[in-house]
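Before any comments, here is the structure.
Missing here: one protein chain of the complex. Every other protein chain is in place.
Right, chain A next:
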Amino acid sequence: MATATEQWVLVEMVQALYEAPAYHLILEGILILWIIRLLFSKTYKLQERSDLTVKEKEELIEEWQPEPLVPPVPKDHPALNYNIVSGPPSHKIVVNGKECINFASFNFLGLLDNPRVKAAALASLKKYGVGTCGPRGFYGTFDVHLDLEDRLAKFMKTEEAIIYSYGFATIASAIPAYSKRGDIVFVDRAACFAIQKGLQASRSDIKLFKHNDMADLERLLKEQEIEDQKNPRKARVTRRFIVVEGLYMNTGTICPLPELVKLKYKYKARIFLEESLSFGVLGEHGRGVTEHYGINLSLRKYSQAPESRERNVWTLFGSRFKQMLLKENLIDDIDLISANMENALASIGGFCCGRSFVIDHQRLSGQGYCFSASLPPLLAAAAIEALNIMEENPGIFAVLKEKCRQIHKALQGISGLKVVGESLSPAFHLQLEESTGSREQDVRLLQEIVDQCMNRSIALTQARYLEKEEKCLPPPRVGSFQSALPTSLCFKRRWLGASRVETIWSPFPLSRTSTGKKRTTPPFYCL
């Protein structure tokens, strides 16, 4: 009975469905859909989006206050109360009206006030005037530029050289010409600021290795090799570069080039070498760090050879053989060498040299080359003449090295200060043995030393860094730059000057030190 009633209800329902008007059904259908939608949709919105009204926008514009374009600078900052040099910054320098012996310029070979260089520049001034009024591509190429490029290439024994009109722009333009986004650059931690900027412009992946630590570099290269095996397709198009300096501006140390070359071939990475300090300084003819190692390397290779036959050959044909070996010197193993002409050559500008396959690319891709006015011809002429002098007097490099060695020796053992850098580097730093704890105080202390020296007619300078911008900020230092003066007259004068300094210079106490103990510095020994 009960089931019959239930059946009847069901039938009635179906019947009612048939009889129901269409609008009713549609309405109910919509309602059902609505319920489903409510069931599956979120109960509330996480983000209420509503566009700003015009008034709100205006208010926002009204309210926004930008930071000042430049924050205020302390009035006593040394860069604002700068030293003014009157007259040429040669071995004697007039700083703020006081004549000093110059230990603060990168004028290593003393070519800055060389009369021959000046005469060459003057002749160029008479012919070409001063400016070039255009980039190299657009009538800014003068015959002197071509000459200089040719001479530099010959001097460095490379296929091609390219000149830039500013030293800083040289390596900073060269790196991004080759290394692009996605490429990998292995770079020494102590690399100079120009390299850092070049790397930044290239937007490549940068891997820093510990200063001059080949094991650390190899570790990074190995890591990369493992990474490459995981993704060989990518590895096939990822260029690898090692960027090092010949003589480091920040530390005064030499890079271990032979080891670098070994790593280069082992891991197939190209080497870019920045030689701003070592060009015109290291090596028998001033060709830089490649020459410095080139001889040593070849000598070592053959003198340590196990076969006695080879050793005999070496002793028999010594000089001939040496020359032959020099030909296959390291320079071919370096993909690109860059240096500026502002230090040893005492002009302005920079150059890159290497194989044509590499260098020529910069003529369309080196931004500092393509988009900047070319080097004023008189500066190019001065650089050519400076090269002439370097080629004619290879002896000056030995003199310079000897002087560096002497001053390094003399400066050893000053209590409280330590000398940073190789003994053959003409640029080195004096650093506090123990930091006082705060950078500012160190800087002040060193400044005091610099001032004291200035009072005793010796111009030194603190090495300056942009503290916020440097990747690995070196500790504060006093930079000192040696120079070799080629003529005997100058040399003598230097000696005279030195003896004067020695007599004036008595040990002076440094008043403030970290330990509170009085530290004395022995007389600065000056050549």
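One rule holds for everything that comes next: a residue touches a chain if its C-beta (ideal position, glycine included) is under 8 Å from a C-beta of that chain, and two chains touch if they have at least 3 such contacts; residues count from 1.
Convention: contacts and distances are computed from a predicted model.
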Undisplayed chain, where the name is taken from the UniProt record, one of "ALA-interacting subunit", "serine C-palmitoyltransferase", "Glutathione S-transferase" or "Large ribosomal subunit protein mL66": "serine C-palmitoyltransferase"
From A:Leu17, A:Leu33 or A:Leu122, residue that would touch the chain that is not displayed: A:Leu122
Candidate in contact with the missing chain, chosen from A:Val14, A:Ile35, A:Val130 or A:Ala215: A:Val130
Interface residues of chain A (partner: the chain not displayed): 52, 57, 60-61, 64-73, 77-80, 82-90, 93, 95, 102, 104-107, 112-114, 117-118, 121-122, 125-134, 136-143, 145-146, 159, 165-169, 178, 192-194, 197, 200-201, 235-240, 265, 268-270, 332, 335, 340, 342-343, 345-348, 355-358, 360-361, 363-364, 367-368, 370-373, 375-376, 378-379, 382, 459, 461-466, 469, 479
